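Structure incoming, see below.
The complex appears here without one of its protein chains, the remainder shown in place.
Chain naming follows the written order as A, B and C, and within any one chain the residues start at number 1.
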Amino acid sequence: MYPKSIQKLIELFSKFPTVGPRTAIRFVFYLIKLDQEKFDELLSSLTDLRKAIKICSFCFNPFESLDDAELCPICRDNSRDKTLLCIIEKEIDLISIEKTKKYKGLYFILGGTINLKKSDKKIKRIEELKQRIENSDFQEIIIAFNPTIEGEATTLFIKRDLKPLNIKITRLGLGLPIGGELEYADEDTLSSAFEGRK
Amino acid sequence: MYPKSIQKLIELFSKFPTVGPRTAIRFVFYLIKLDQEKFDELLSSLTDLRKAIKICSFCFNPFESLDDAELCPICRDNSRDKTLLCIIEKEIDLISIEKTKKYKGLYFILGGTINLKKSDKKIKRIEELKQRIENSDFQEIIIAFNPTIEGEATTLFIKRDLKPLNIKITRLGLGLPIGGELEYADEDTLSSAFEGRK
Amino acid sequence: MYPKSIQKLIELFSKFPTVGPRTAIRFVFYLIKLDQEKFDELLSSLTDLRKAIKICSFCFNPFESLDDAELCPICRDNSRDKTLLCIIEKEIDLISIEKTKKYKGLYFILGGTINLKKSDKKIKRIEELKQRIENSDFQEIIIAFNPTIEGEATTLFIKRDLKPLNIKITRLGLGLPIGGELEYADEDTLSSAFEGRK
Partner (left out) sequence: MYPKSIQKLIELFSKFPTVGPRTAIRFVFYLIKLDQEKFDELLSSLTDLRKAIKICSFCFNPFESLDDAELCPICRDNSRDKTLLCIIEKEIDLISIEKTKKYKGLYFILGGTINLKKSDKKIKRIEELKQRIENSDFQEIIIAFNPTIEGEATTLFIKRDLKPLNIKITRLGLGLPIGGELEYADEDTLSSAFEGRK
(Lines give C-alpha, C1' and ligand atoms only; values in the text may rest on other atoms or scores of the structure.)
Protein backbone atom coordinates (compact mmCIF):
# COMPACT_ATOMS: atom_id res chain seq x y z
CA MET A 1 0.00 0.00 0.00
CA TYR A 2 2.79 2.44 0.85
CA PRO A 3 5.66 3.38 -1.46
CA LYS A 4 8.70 1.15 -0.90
CA SER A 5 10.88 3.77 0.80
CA ILE A 6 8.07 4.52 3.25
CA GLN A 7 7.39 0.83 3.85
CA LYS A 8 11.07 0.24 4.63
CA LEU A 9 11.14 3.01 7.24
CA ILE A 10 7.87 1.84 8.80
CA GLU A 11 9.53 -1.55 9.30
CA LEU A 12 12.65 -0.04 10.84
CA PHE A 13 10.73 2.32 13.15
CA SER A 14 8.44 -0.54 14.21
CA LYS A 15 11.50 -2.13 15.83
CA PHE A 16 12.08 0.92 18.02
CA PRO A 17 10.95 0.28 21.62
CA THR A 18 7.24 0.98 22.25
CA VAL A 19 6.62 1.76 18.55
CA GLY A 20 3.90 -0.10 16.65
CA PRO A 21 3.07 0.15 12.94
CA ARG A 22 0.58 2.98 13.40
CA THR A 23 3.09 5.14 15.27
CA ALA A 24 5.78 4.22 12.75
CA ILE A 25 3.55 5.58 9.95
CA ARG A 26 3.14 8.82 11.85
CA PHE A 27 6.91 9.08 12.24
CA VAL A 28 7.37 8.71 8.49
CA PHE A 29 4.78 11.38 7.64
CA TYR A 30 6.39 13.63 10.24
CA LEU A 31 9.77 13.15 8.55
CA ILE A 32 8.38 13.70 5.06
CA LYS A 33 6.99 17.05 6.10
CA LEU A 34 10.02 18.13 8.15
CA ASP A 35 12.05 21.14 6.94
CA GLN A 36 15.19 20.08 5.11
CA GLU A 37 17.29 21.86 7.76
CA LYS A 38 15.66 19.99 10.65
CA PHE A 39 15.91 16.74 8.74
CA ASP A 40 19.63 17.25 8.19
CA GLU A 41 20.01 18.07 11.89
CA LEU A 42 18.44 14.72 12.73
CA LEU A 43 20.70 12.85 10.30
CA SER A 44 23.86 14.49 11.63
CA SER A 45 22.80 13.96 15.25
CA LEU A 46 22.34 10.27 14.52
CA THR A 47 25.77 10.09 12.95
CA ASP A 48 27.28 12.06 15.86
CA LEU A 49 25.71 9.70 18.37
CA ARG A 50 27.55 6.69 17.05
CA LYS A 51 30.81 8.60 16.77
CA ALA A 52 30.67 10.30 20.16
CA ILE A 53 29.29 7.53 22.35
CA LYS A 54 31.58 4.91 23.82
CA ILE A 55 30.66 2.05 26.11
CA CYS A 56 32.44 2.20 29.50
CA SER A 57 35.04 -0.54 29.74
CA PHE A 58 34.10 -1.22 33.37
CA CYS A 59 30.33 -0.84 33.73
CA PHE A 60 29.04 -0.89 30.11
CA ASN A 61 27.38 2.51 30.59
CA PRO A 62 27.33 4.51 27.33
CA PHE A 63 29.10 7.86 27.64
CA GLU A 64 30.38 10.64 25.46
CA SER A 65 34.10 10.39 25.20
CA LEU A 66 35.90 13.60 24.35
CA ASP A 67 39.32 12.04 24.61
CA ASP A 68 40.70 8.55 24.96
CA ALA A 69 38.87 7.85 28.21
CA GLU A 70 37.80 4.24 28.57
CA LEU A 71 35.78 4.81 31.71
CA CYS A 72 32.45 6.63 32.05
CA PRO A 73 32.16 9.72 34.30
CA ILE A 74 30.68 7.63 37.16
CA CYS A 75 33.51 5.08 37.10
CA ARG A 76 36.09 7.90 36.90
CA ASP A 77 34.50 9.91 39.73
CA ASN A 78 36.77 9.66 42.79
CA SER A 79 34.00 10.72 45.13
CA ARG A 80 31.98 7.56 44.37
CA ASP A 81 32.16 4.74 46.90
CA LYS A 82 34.38 2.05 45.30
CA THR A 83 33.33 -0.58 47.85
CA LEU A 84 29.75 -0.79 46.50
CA LEU A 85 28.69 -2.37 43.22
CA CYS A 86 25.10 -2.25 41.97
CA ILE A 87 24.21 -4.77 39.25
CA ILE A 88 21.41 -3.56 36.99
CA GLU A 89 19.70 -4.89 33.92
CA LYS A 90 19.83 -1.93 31.57
CA GLU A 91 21.12 1.61 31.00
CA ILE A 92 17.89 3.34 31.91
CA ASP A 93 17.84 1.68 35.35
CA LEU A 94 21.12 3.46 36.11
CA ILE A 95 19.43 6.77 35.36
CA SER A 96 16.48 5.93 37.60
CA ILE A 97 18.81 5.07 40.47
CA GLU A 98 21.03 8.15 39.98
CA LYS A 99 17.93 10.32 40.21
CA THR A 100 17.25 9.10 43.75
CA LYS A 101 20.68 10.44 44.84
CA LYS A 102 20.65 7.61 47.43
CA TYR A 103 23.34 5.46 45.88
CA LYS A 104 26.97 6.56 45.63
CA GLY A 105 28.74 3.37 44.53
CA LEU A 106 29.59 1.92 41.11
CA TYR A 107 27.37 0.09 38.62
CA PHE A 108 27.55 -2.90 36.35
CA ILE A 109 25.04 -3.09 33.50
CA LEU A 110 24.27 -6.74 32.80
CA GLY A 111 22.51 -5.97 29.54
CA GLY A 112 19.63 -8.39 29.99
CA THR A 113 18.04 -11.00 32.20
CA ILE A 114 18.07 -14.72 31.57
CA ASN A 115 15.53 -15.90 29.05
CA LEU A 116 13.26 -18.36 30.85
CA LYS A 117 11.99 -19.74 27.57
CA LYS A 118 15.40 -20.97 26.51
CA SER A 119 16.90 -24.08 28.00
CA ASP A 120 20.29 -22.35 28.02
CA LYS A 121 20.12 -20.16 31.12
CA LYS A 122 23.17 -18.13 30.17
CA ILE A 123 23.62 -14.79 31.89
CA LYS A 124 25.04 -12.11 29.61
CA ARG A 125 28.34 -10.59 30.75
CA ILE A 126 28.55 -12.91 33.78
CA GLU A 127 32.25 -13.55 33.11
CA GLU A 128 32.93 -9.82 32.85
CA LEU A 129 31.01 -9.31 36.10
CA LYS A 130 33.02 -11.93 37.98
CA GLN A 131 36.25 -10.54 36.60
CA ARG A 132 35.31 -6.99 37.71
CA ILE A 133 34.54 -8.20 41.22
CA GLU A 134 37.72 -10.27 41.49
CA ASN A 135 39.83 -7.27 40.49
CA SER A 136 38.18 -4.78 42.88
CA ASP A 137 37.58 -4.34 46.58
CA PHE A 138 33.81 -4.43 46.75
CA GLN A 139 32.33 -5.03 50.15
CA GLU A 140 28.71 -5.21 49.04
CA ILE A 141 27.13 -6.26 45.77
CA ILE A 142 23.59 -4.91 45.39
CA ILE A 143 21.47 -6.81 42.88
CA ALA A 144 18.89 -4.33 41.58
CA PHE A 145 16.77 -6.20 39.08
CA ASN A 146 13.06 -5.74 38.56
CA PRO A 147 11.09 -7.97 40.95
CA THR A 148 9.58 -9.76 37.98
CA ILE A 149 9.87 -13.48 37.28
CA GLU A 150 12.83 -12.93 34.93
CA GLY A 151 14.50 -10.55 37.40
CA GLU A 152 14.01 -12.93 40.31
CA ALA A 153 15.40 -15.87 38.35
CA THR A 154 18.43 -13.86 37.22
CA THR A 155 19.00 -12.76 40.83
CA LEU A 156 19.05 -16.40 41.94
CA PHE A 157 21.50 -17.43 39.24
CA ILE A 158 23.82 -14.50 39.90
CA LYS A 159 23.78 -15.15 43.65
CA ARG A 160 24.80 -18.75 42.95
CA ASP A 161 27.53 -17.69 40.52
CA LEU A 162 28.95 -15.05 42.88
CA LYS A 163 28.78 -17.19 46.01
CA PRO A 164 32.37 -18.51 45.68
CA LEU A 165 33.65 -14.91 45.75
CA ASN A 166 32.45 -14.66 49.34
CA ILE A 167 31.18 -11.06 49.29
CA LYS A 168 28.05 -9.71 50.95
CA ILE A 169 25.25 -9.75 48.39
CA THR A 170 22.06 -7.78 48.97
CA ARG A 171 19.05 -6.99 46.87
CA LEU A 172 16.60 -4.12 46.78
CA GLY A 173 13.86 -4.08 49.39
CA LEU A 174 10.44 -5.25 48.32
CA GLY A 175 7.26 -3.87 49.76
CA LEU A 176 4.49 -1.38 49.23
CA PRO A 177 5.41 1.38 46.79
CA ILE A 178 4.97 4.98 47.96
CA GLY A 179 1.37 5.94 47.30
CA GLY A 180 0.27 2.31 47.13
CA GLU A 181 -2.68 0.83 49.02
CA LEU A 182 -2.88 -2.38 51.04
CA GLU A 183 -6.30 -3.05 49.62
CA TYR A 184 -4.97 -3.30 46.08
CA ALA A 185 -1.55 -4.81 46.85
CA ASP A 186 -1.05 -8.36 45.67
CA GLU A 187 -0.41 -11.01 48.31
CA ASP A 188 3.28 -11.40 47.50
CA THR A 189 3.97 -7.68 47.79
CA LEU A 190 2.08 -7.48 51.08
CA SER A 191 3.94 -10.54 52.39
CA SER A 192 7.23 -8.83 51.46
CA ALA A 193 6.09 -5.68 53.22
CA PHE A 194 5.45 -7.68 56.42
CA GLU A 195 8.78 -9.47 56.16
CA GLY A 196 10.58 -6.19 55.51
CA ARG A 197 8.94 -4.27 58.37
CA LYS A 198 11.24 -2.22 60.50
CA MET B 1 -36.68 13.56 35.34
CA TYR B 2 -37.05 10.29 37.25
CA PRO B 3 -40.03 9.36 39.41
CA LYS B 4 -39.46 10.35 43.05
CA SER B 5 -38.98 6.85 44.41
CA ILE B 6 -36.35 6.17 41.76
CA GLN B 7 -34.65 9.52 42.36
CA LYS B 8 -34.44 8.78 46.09
CA LEU B 9 -32.74 5.42 45.51
CA ILE B 10 -30.34 6.91 42.94
CA GLU B 11 -29.26 9.36 45.64
CA LEU B 12 -28.80 6.63 48.24
CA PHE B 13 -26.90 4.31 45.88
CA SER B 14 -24.70 7.20 44.75
CA LYS B 15 -23.31 7.29 48.29
CA PHE B 16 -22.16 3.67 48.06
CA PRO B 17 -18.40 3.43 47.55
CA THR B 18 -17.28 3.62 43.87
CA VAL B 19 -20.89 4.26 42.71
CA GLY B 20 -21.67 7.30 40.56
CA PRO B 21 -25.09 8.46 39.35
CA ARG B 22 -24.95 6.43 36.14
CA THR B 23 -24.24 3.20 37.98
CA ALA B 24 -26.89 4.09 40.59
CA ILE B 25 -29.47 4.35 37.78
CA ARG B 26 -28.48 0.93 36.52
CA PHE B 27 -28.88 -0.49 40.05
CA VAL B 28 -32.41 0.91 40.24
CA PHE B 29 -33.45 -0.53 36.87
CA TYR B 30 -31.91 -3.84 37.88
CA LEU B 31 -34.00 -3.81 41.07
CA ILE B 32 -37.20 -2.80 39.25
CA LYS B 33 -36.86 -5.80 36.97
CA LEU B 34 -35.79 -8.26 39.65
CA ASP B 35 -38.13 -11.18 40.47
CA GLN B 36 -40.15 -10.53 43.59
CA GLU B 37 -38.52 -13.55 45.24
CA LYS B 38 -34.98 -12.31 44.57
CA PHE B 39 -35.94 -8.83 45.70
CA ASP B 40 -37.30 -10.17 48.99
CA GLU B 41 -34.09 -12.18 49.41
CA LEU B 42 -32.08 -8.97 49.10
CA LEU B 43 -34.29 -7.13 51.60
CA SER B 44 -34.10 -9.92 54.16
CA SER B 45 -30.32 -10.27 53.67
CA LEU B 46 -29.92 -6.58 54.37
CA THR B 47 -32.01 -6.87 57.51
CA ASP B 48 -30.08 -9.99 58.57
CA LEU B 49 -26.78 -8.20 58.09
CA ARG B 50 -27.55 -5.58 60.67
CA LYS B 51 -28.99 -8.12 63.09
CA ALA B 52 -26.22 -10.67 62.72
CA ILE B 53 -23.15 -8.48 62.52
CA LYS B 54 -21.51 -7.17 65.66
CA ILE B 55 -18.39 -5.04 65.95
CA CYS B 56 -15.60 -6.77 67.89
CA SER B 57 -15.11 -5.07 71.26
CA PHE B 58 -11.34 -5.36 70.97
CA CYS B 59 -10.36 -4.78 67.33
CA PHE B 60 -13.50 -3.22 65.76
CA ASN B 61 -13.66 -5.99 63.15
CA PRO B 62 -17.27 -6.75 62.13
CA PHE B 63 -18.22 -10.38 62.75
CA GLU B 64 -21.27 -12.58 62.85
CA SER B 65 -22.20 -13.29 66.41
CA LEU B 66 -24.24 -16.41 66.95
CA ASP B 67 -24.24 -16.04 70.68
CA ASP B 68 -23.22 -13.39 73.18
CA ALA B 69 -19.62 -13.26 71.99
CA GLU B 70 -18.08 -9.80 72.18
CA LEU B 71 -14.87 -10.77 70.40
CA CYS B 72 -14.42 -11.59 66.74
CA PRO B 73 -13.07 -15.02 65.69
CA ILE B 74 -9.54 -13.66 65.25
CA CYS B 75 -9.43 -12.11 68.74
CA ARG B 76 -10.90 -15.31 70.21
CA ASP B 77 -8.49 -17.61 68.36
CA ASN B 78 -5.99 -19.00 70.88
CA SER B 79 -3.53 -19.93 68.17
CA ARG B 80 -2.99 -16.28 67.23
CA ASP B 81 0.12 -14.58 68.57
CA LYS B 82 -1.08 -12.25 71.35
CA THR B 83 2.25 -10.38 71.47
CA LEU B 84 1.75 -8.78 68.04
CA LEU B 85 -0.70 -6.00 67.22
CA CYS B 86 -1.21 -4.70 63.70
CA ILE B 87 -2.90 -1.31 63.41
CA ILE B 88 -4.80 -0.89 60.15
CA GLU B 89 -6.99 1.78 58.67
CA LYS B 90 -10.03 -0.20 57.59
CA GLU B 91 -11.79 -3.55 57.60
CA ILE B 92 -10.79 -4.53 54.09
CA ASP B 93 -7.08 -4.11 54.92
CA LEU B 94 -7.51 -6.88 57.51
CA ILE B 95 -8.81 -9.17 54.79
CA SER B 96 -5.88 -8.31 52.49
CA ILE B 97 -3.40 -9.11 55.26
CA GLU B 98 -5.13 -12.33 56.31
CA LYS B 99 -4.93 -13.53 52.71
CA THR B 100 -1.13 -13.36 52.80
CA LYS B 101 -1.14 -15.90 55.71
CA LYS B 102 2.09 -14.17 56.85
CA TYR B 103 0.69 -12.46 59.93
CA LYS B 104 -0.55 -14.37 62.95
CA GLY B 105 -1.05 -11.63 65.54
CA LEU B 106 -4.03 -9.45 66.48
CA TYR B 107 -5.45 -6.38 64.75
CA PHE B 108 -6.80 -2.97 65.65
CA ILE B 109 -8.94 -1.18 63.06
CA LEU B 110 -8.44 2.55 63.46
CA GLY B 111 -11.38 3.39 61.23
CA GLY B 112 -9.71 6.22 59.32
CA THR B 113 -6.60 8.32 58.90
CA ILE B 114 -6.18 11.88 60.07
CA ASN B 115 -7.71 14.47 57.80
CA LEU B 116 -4.90 16.73 56.67
CA LYS B 117 -7.36 19.40 55.57
CA LYS B 118 -8.71 19.90 59.08
CA SER B 119 -6.75 21.82 61.67
CA ASP B 120 -7.87 19.30 64.27
CA LYS B 121 -5.52 16.37 63.70
CA LYS B 122 -7.56 13.99 65.82
CA ILE B 123 -6.96 10.30 65.35
CA LYS B 124 -10.13 8.21 65.58
CA ARG B 125 -10.10 5.56 68.33
CA ILE B 126 -6.65 6.62 69.57
CA GLU B 127 -7.84 6.38 73.19
CA GLU B 128 -9.24 2.91 72.58
CA LEU B 129 -5.95 1.94 70.94
CA LYS B 130 -3.84 3.14 73.88
CA GLN B 131 -6.15 1.42 76.34
CA ARG B 132 -5.92 -1.88 74.39
CA ILE B 133 -2.13 -1.70 74.43
CA GLU B 134 -1.91 -0.81 78.11
CA ASN B 135 -4.10 -3.77 79.03
CA SER B 136 -2.23 -6.33 76.91
CA ASP B 137 1.26 -7.78 76.57
CA PHE B 138 2.18 -6.68 73.09
CA GLN B 139 5.85 -6.82 72.21
CA GLU B 140 5.56 -5.29 68.78
CA ILE B 141 3.09 -2.87 67.30
CA ILE B 142 3.04 -2.98 63.48
CA ILE B 143 1.62 0.13 61.86
CA ALA B 144 0.21 -0.97 58.50
CA PHE B 145 -1.21 2.12 56.84
CA ASN B 146 -1.10 2.90 53.16
CA PRO B 147 2.16 4.67 52.27
CA THR B 148 0.15 7.68 51.13
CA ILE B 149 0.48 11.19 52.54
CA GLU B 150 -2.46 10.62 54.91
CA GLY B 151 -1.14 7.21 55.94
CA GLU B 152 2.37 8.57 56.55
CA ALA B 153 1.04 11.47 58.61
CA THR B 154 -1.16 9.17 60.70
CA THR B 155 1.81 6.87 61.24
CA LEU B 156 3.87 9.77 62.59
CA PHE B 157 1.11 10.91 64.96
CA ILE B 158 0.48 7.38 66.26
CA LYS B 159 4.18 6.78 66.81
CA ARG B 160 4.30 9.99 68.87
CA ASP B 161 1.21 9.05 70.87
CA LEU B 162 2.42 5.51 71.57
CA LYS B 163 6.00 6.47 72.42
CA PRO B 164 5.34 6.79 76.19
CA LEU B 165 4.17 3.15 76.23
CA ASN B 166 7.70 2.10 75.37
CA ILE B 167 6.93 -0.78 73.02
CA LYS B 168 8.72 -1.67 69.81
CA ILE B 169 6.87 -0.03 66.92
CA THR B 170 7.51 -1.13 63.35
CA ARG B 171 5.92 -0.31 60.04
CA LEU B 172 5.50 -2.21 56.80
CA GLY B 173 8.50 -2.34 54.48
CA LEU B 174 8.49 0.02 51.54
CA GLY B 175 10.09 -0.82 48.23
CA LEU B 176 9.44 -2.14 44.78
CA PRO B 177 6.20 -4.12 44.51
CA ILE B 178 6.40 -7.63 43.06
CA GLY B 179 6.22 -7.30 39.29
CA GLY B 180 7.28 -3.64 39.40
CA GLU B 181 10.04 -2.11 37.31
CA LEU B 182 12.87 0.20 38.38
CA GLU B 183 12.38 2.21 35.22
CA TYR B 184 8.86 3.21 36.20
CA ALA B 185 9.33 3.41 39.97
CA ASP B 186 9.11 6.88 41.46
CA GLU B 187 12.20 8.22 43.20
CA ASP B 188 10.83 7.83 46.73
CA THR B 189 9.94 4.18 46.19
CA LEU B 190 13.35 3.45 44.69
CA SER B 191 15.06 5.27 47.57
CA SER B 192 13.07 3.13 50.00
CA ALA B 193 14.08 0.01 48.10
CA PHE B 194 17.77 0.97 48.46
CA GLU B 195 17.35 1.75 52.15
CA GLY B 196 15.50 -1.51 52.72
CA ARG B 197 17.96 -3.71 50.83
CA LYS B 198 18.98 -6.90 52.55
CA MET C 1 -13.77 -16.51 55.00
CA TYR C 2 -16.55 -14.00 55.67
CA PRO C 3 -19.41 -14.49 58.11
CA LYS C 4 -22.43 -16.08 56.42
CA SER C 5 -24.64 -12.98 56.40
CA ILE C 6 -21.83 -10.99 54.80
CA GLN C 7 -21.11 -13.74 52.28
CA LYS C 8 -24.78 -13.84 51.28
CA LEU C 9 -24.89 -10.10 50.61
CA ILE C 10 -21.61 -10.19 48.68
CA GLU C 11 -23.23 -12.76 46.41
CA LEU C 12 -26.37 -10.70 45.93
CA PHE C 13 -24.48 -7.45 45.29
CA SER C 14 -22.17 -9.24 42.83
CA LYS C 15 -25.21 -9.73 40.61
CA PHE C 16 -25.82 -5.97 40.43
CA PRO C 17 -24.71 -4.53 37.08
CA THR C 18 -20.99 -3.57 36.97
CA VAL C 19 -20.39 -4.93 40.49
CA GLY C 20 -17.63 -7.49 41.08
CA PRO C 21 -16.81 -9.29 44.32
CA ARG C 22 -14.35 -6.61 45.50
CA THR C 23 -16.88 -3.83 45.11
CA ALA C 24 -19.56 -6.03 46.69
CA ILE C 25 -17.34 -6.37 49.79
CA ARG C 26 -16.98 -2.61 49.97
CA PHE C 27 -20.75 -2.22 49.77
CA VAL C 28 -21.20 -4.59 52.70
CA PHE C 29 -18.65 -2.79 54.88
CA TYR C 30 -20.27 0.50 53.93
CA LEU C 31 -23.64 -0.86 55.06
CA ILE C 32 -22.26 -2.30 58.30
CA LYS C 33 -20.92 1.11 59.26
CA LEU C 34 -23.95 3.08 58.12
CA ASP C 35 -26.02 4.92 60.79
CA GLN C 36 -29.14 3.01 61.74
CA GLU C 37 -31.25 5.91 60.47
CA LYS C 38 -29.63 5.95 57.05
CA PHE C 39 -29.83 2.18 56.85
CA ASP C 40 -33.57 2.27 57.58
CA GLU C 41 -33.96 4.96 54.94
CA LEU C 42 -32.35 2.64 52.39
CA LEU C 43 -34.57 -0.27 53.39
CA SER C 44 -37.77 1.78 53.18
CA SER C 45 -36.70 3.31 49.84
CA LEU C 46 -36.19 -0.17 48.45
CA THR C 47 -39.63 -1.22 49.66
CA ASP C 48 -41.15 2.00 48.27
CA LEU C 49 -39.57 1.42 44.90
CA ARG C 50 -41.38 -1.84 44.36
CA LYS C 51 -44.67 -0.45 45.66
CA ALA C 52 -44.56 2.81 43.71
CA ILE C 53 -43.15 1.70 40.40
CA LYS C 54 -45.43 0.26 37.73
CA ILE C 55 -44.52 -0.88 34.24
CA CYS C 56 -46.29 1.10 31.49
CA SER C 57 -48.89 -1.10 29.76
CA PHE C 58 -47.95 0.32 26.37
CA CYS C 59 -44.20 0.87 26.27
CA PHE C 60 -42.88 -1.12 29.28
CA ASN C 61 -41.25 2.00 30.73
CA PRO C 62 -41.20 1.88 34.58
CA PHE C 63 -42.98 4.86 36.12
CA GLU C 64 -44.30 5.98 39.46
CA SER C 65 -48.03 5.58 39.55
CA LEU C 66 -49.85 7.78 42.01
CA ASP C 67 -53.28 6.60 40.94
CA ASP C 68 -54.61 3.83 38.76
CA ALA C 69 -52.80 5.05 35.65
CA GLU C 70 -51.67 2.22 33.38
CA LEU C 71 -49.66 4.46 31.04
CA CYS C 72 -46.37 6.19 31.78
CA PRO C 73 -46.13 10.00 31.55
CA ILE C 74 -44.64 9.83 28.03
CA CYS C 75 -47.44 7.64 26.69
CA ARG C 76 -50.04 9.88 28.40
CA ASP C 77 -48.49 13.12 27.12
CA ASN C 78 -50.77 14.55 24.43
CA SER C 79 -48.01 16.76 23.05
CA ARG C 80 -45.99 13.73 21.96
CA ASP C 81 -46.16 12.73 18.30
CA LYS C 82 -48.33 9.57 18.18
CA THR C 83 -47.26 8.77 14.62
CA LEU C 84 -43.69 7.90 15.61
CA LEU C 85 -42.58 4.80 17.51
CA CYS C 86 -39.01 4.25 18.63
CA ILE C 87 -38.09 0.67 19.52
CA ILE C 88 -35.27 0.47 22.07
CA GLU C 89 -33.52 -2.31 23.91
CA LYS C 90 -33.68 -1.11 27.49
CA GLU C 91 -35.00 1.51 29.91
CA ILE C 92 -31.78 3.50 30.11
CA ASP C 93 -31.73 3.99 26.33
CA LEU C 94 -35.03 5.86 26.67
CA ILE C 95 -33.38 8.25 29.10
CA SER C 96 -30.41 8.80 26.76
CA ILE C 97 -32.76 9.61 23.88
CA GLU C 98 -35.00 11.89 25.98
CA LYS C 99 -31.91 13.89 26.99
CA THR C 100 -31.24 14.80 23.34
CA LYS C 101 -34.70 16.49 23.17
CA LYS C 102 -34.65 15.54 19.46
CA TYR C 103 -37.33 12.86 19.57
CA LYS C 104 -40.95 13.60 20.38
CA GLY C 105 -42.68 10.32 19.56
CA LEU C 106 -43.52 7.23 21.61
CA TYR C 107 -41.28 4.34 22.70
CA PHE C 108 -41.41 0.60 22.97
CA ILE C 109 -38.88 -1.10 25.25
CA LEU C 110 -38.09 -4.51 23.83
CA GLY C 111 -36.32 -5.65 27.00
CA GLY C 112 -33.42 -7.40 25.30
CA THR C 113 -31.81 -8.35 22.02
CA ILE C 114 -31.82 -11.81 20.50
CA ASN C 115 -29.26 -14.16 21.94
CA LEU C 116 -26.98 -15.21 19.10
CA LYS C 117 -25.69 -18.16 21.09
CA LYS C 118 -29.10 -19.80 21.29
CA SER C 119 -30.59 -21.60 18.32
CA ASP C 120 -33.98 -20.17 19.25
CA LYS C 121 -33.81 -16.61 17.88
CA LYS C 122 -36.89 -15.48 19.77
CA ILE C 123 -37.36 -11.75 20.20
CA LYS C 124 -38.80 -10.76 23.56
CA ARG C 125 -42.12 -8.90 23.44
CA ILE C 126 -42.33 -9.19 19.62
CA GLU C 127 -46.02 -10.11 19.84
CA GLU C 128 -46.73 -7.15 22.09
CA LEU C 129 -44.82 -4.93 19.65
CA LYS C 130 -46.83 -6.12 16.66
CA GLN C 131 -50.08 -5.73 18.55
CA ARG C 132 -49.15 -2.14 19.59
CA ILE C 133 -48.38 -1.23 15.97
CA GLU C 134 -51.55 -2.83 14.62
CA ASN C 135 -53.69 -0.91 17.08
CA SER C 136 -52.06 2.48 16.45
CA ASP C 137 -51.48 4.87 13.60
CA PHE C 138 -47.72 4.95 13.42
CA GLN C 139 -46.24 6.31 10.23
CA GLU C 140 -42.63 5.61 11.07
CA ILE C 141 -41.02 2.96 13.23
CA ILE C 142 -37.47 3.91 14.30
CA ILE C 143 -35.34 0.98 15.37
CA ALA C 144 -32.78 2.35 17.81
CA PHE C 145 -30.61 -0.56 18.89
CA ASN C 146 -26.91 -0.42 19.58
CA PRO C 147 -24.93 -0.95 16.36
CA THR C 148 -23.39 -4.07 17.86
CA ILE C 149 -23.65 -7.57 16.42
CA GLU C 150 -26.61 -8.40 18.67
CA GLY C 151 -28.30 -5.09 17.92
CA GLU C 152 -27.81 -5.49 14.17
CA ALA C 153 -29.16 -9.02 14.21
CA THR C 154 -32.22 -8.00 16.23
CA THR C 155 -32.82 -5.11 13.82
CA LEU C 156 -32.85 -7.54 10.90
CA PHE C 157 -35.27 -9.92 12.61
CA ILE C 158 -37.62 -7.13 13.64
CA LYS C 159 -37.59 -5.63 10.14
CA ARG C 160 -38.58 -9.04 8.78
CA ASP C 161 -41.33 -9.49 11.38
CA LEU C 162 -42.77 -6.01 10.83
CA LYS C 163 -42.60 -6.08 7.03
CA PRO C 164 -46.16 -7.41 6.60
CA LEU C 165 -47.47 -4.35 8.49
CA ASN C 166 -46.29 -2.17 5.65
CA ILE C 167 -45.05 0.82 7.66
CA LYS C 168 -41.93 2.88 7.02
CA ILE C 169 -39.13 1.48 9.15
CA THR C 170 -35.95 3.50 9.74
CA ARG C 171 -32.92 3.03 11.91
CA LEU C 172 -30.51 5.40 13.59
CA GLY C 173 -27.77 6.89 11.43
CA LEU C 174 -24.32 5.35 11.67
CA GLY C 175 -21.15 7.35 11.25
CA LEU C 176 -18.40 9.16 13.05
CA PRO C 177 -19.36 10.13 16.59
CA ILE C 178 -18.95 13.78 17.59
CA GLY C 179 -15.35 14.28 18.68
CA GLY C 180 -14.20 11.15 16.83
CA GLU C 181 -11.26 10.99 14.45
CA LEU C 182 -11.05 9.41 11.00
CA GLU C 183 -7.60 8.11 11.82
CA TYR C 184 -8.91 5.94 14.64
CA ALA C 185 -12.31 5.05 13.17
CA ASP C 186 -12.77 1.42 12.19
CA GLU C 187 -13.40 0.67 8.53
CA ASP C 188 -17.09 -0.15 8.97
CA THR C 189 -17.81 3.11 10.78
CA LEU C 190 -15.94 5.11 8.14
CA SER C 191 -17.79 3.25 5.38
CA SER C 192 -21.09 4.13 7.08
CA ALA C 193 -19.98 7.75 7.33
CA PHE C 194 -19.34 7.83 3.56
CA GLU C 195 -22.66 6.16 2.79
CA GLY C 196 -24.48 8.53 5.12
CA ARG C 197 -22.88 11.73 3.81
CA LYS C 198 -25.23 14.60 3.13
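To be clear about the criterion, a residue touches a chain if its C-beta (ideal position, glycine included) is under 8 Å from a C-beta of that chain, and two chains touch if they have at least 3 such contacts.
Owing to the predicted nature of the structure, the values given are computational and were not obtained by experimental measurement.
S.K.: Any idea which chains on screen the missing one touches?
M.R.: Within the full complex, the chain left out of view touches A, C.
S.K.: Check the options C:37, C:137 or C:186 and report the residue that touches the missing chain.
M.R.: C:186
S.K.: With the full complex in mind, choose from A:48, A:81 or A:127 the residue touching the hidden chain.
M.R.: Per the contact definition at the top, the residue touching the missing chain is A:48.
S.K.: Among C:33, C:50, C:82 or C:171, which residue is in contact with the omitted chain in the full complex?
M.R.: Spelled out, the listed residue whose C-beta touches the missing chain is C:171.
S.K.: Just one of C:88, C:110 or C:129 touches the chain that is missing; which is it?
M.R.: Missing-chain contact among the listed residues: C:88.
S.K.: Since one chain has been left out of the picture, which residues of chain C touch it in the full complex?
M.R.: Touch set of chain C with respect to the missing chain: 88-90, 92-93, 96-97, 99-100, 102-103, 142, 144-148, 170-183, 185-198.
S.K.: By the contact criterion defined above, which parts of chain A meet the unshown chain? Give residue numbers in ascending order.
M.R.: 1, 3-6, 8-9, 12, 16-18, 23, 25-32, 36, 39, 41-43, 45-53, 55, 62-64, 90-92, 95, 98
In this text, only the chains that are shown with their structure count from here on.
S.K.: Compute the distance, rounded to whole Å, between the mean C-alpha positions of chain B and chain C.
M.R.: That gives a centre separation of 38 Å.
S.K.: Using Cα averages as centroids, what's the distance between chain A and chain B in whole Å?
M.R.: So the centroids are 38 Å from each other.
S.K.: Roughly how many whole angstrom separate the Cα centroids of chain A and chain C?
M.R.: Those two chain centres are 53 Å apart.
S.K.: Quick one: which residues in chain C touch 2 or more of the other chains?
M.R.: In chain C, nothing touches at least two other chains.
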